[in-house]
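One protein chain omitted, others in place.
== subunit A ==
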Amino acid sequence: MQVPAPFEYERATSVDHAISLLERLGGTARLIAGGHSLLPMMKLRLANFDYLIDINDLHGELGYVEAGPDEVRIGALTRHRELLESPVLATAFPIFADAERVIADPVVRNRGTLGGSLCQADPSEDLSAVCTTLDARCVIRGPGGAERVVSMEEFHVGPYETAVADDEILVEIRLPVRPGCGSAYAKVERRAGDWAVVSAGAAVWLDGGAIVDARVGLAAVGPNTTGIPAISAALRGREPSESLYEQAGAIAADSCDPVTDQRGSADYKRHLAAELTRRTLRRAVERARS
């Protein structure tokens, strides 16, 4: 049995309580939600924190998926399983269910959370790619209830590093809703439940026959999940076609920066970036049309 170094533990009773604890304890403390990334790192002693603040009791406050006219709002403590089973997301953003089906396993999905996934900032993490694809806004709350809203590009500042300060909590993800949307996600993994070799999300917004906007987000091919503005620029105003997907795939392959590791060679990952970009765009367009 792997055992972590000594730490102290407290259960937060509200978001404000959690923030007040963070204010006091600073960088020696870490929030724990599902814990499926944090606890293994602590047991391997790759992460050593003096304090854990358990926020699982805040699910009533931070666990929700709510549809508004302009945006879908998701509480940071919403579990993977709730995202997978959400009728709101199934209608608005089927990319979520695509991704959730290939995230870990049911046991992890019962406990892991959207906020935890994003805050872990693992370059291979699936929901970060989904949120990048959907141009999500991240709501971060700090001392005194002050809230700020950042884009995904701003949120992830490096591998395992986010814009959330030591005394702040990610509380909500906001996904802009625009008409004519279709979205999809695809992942290549060596085995069910493994981290992605490469994964890709795509979202398109159609008006009539033409692409009004399109976004592609890739995971596991760079220091953070990567949005590719050049693909958006290349697709806007065009009619969907196989040759257009080819072009987008080529841009994806050129734009990413994978490394060779046990999951695959950099060349293979670049190939997958193209292949999965094509596949997810094709599927996203089909969904937008149906």
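Everything below uses one rule, namely that a residue touches a chain if its C-beta (ideal position, glycine included) is under 8 Å from a C-beta of that chain, and two chains touch if they have at least 3 such contacts; residues count from 1.
One rule holds for everything that comes next: contacts and distances are computed from a predicted model.
Peer 1: Could you check which of "Ferritin-like domain-containing protein", "Carbon-monoxide dehydrogenase large subunit", "ABC transporter permease" or "GntR family transcriptional regulator" matches the UniProt name for the chain that's left out?
Peer 2: So the chain that does not appear here would be "Carbon-monoxide dehydrogenase large subunit", according to UniProt.
Peer 1: For subunit A, which residues lie in contact with the unshown chain of the complex?
Peer 2: Residues of subunit A in touch with the missing chain: 1-3, 5-6, 40, 44-45, 105, 188, 190-195, 197, 262-265, 268-269, 271-272, 275-276, 279.
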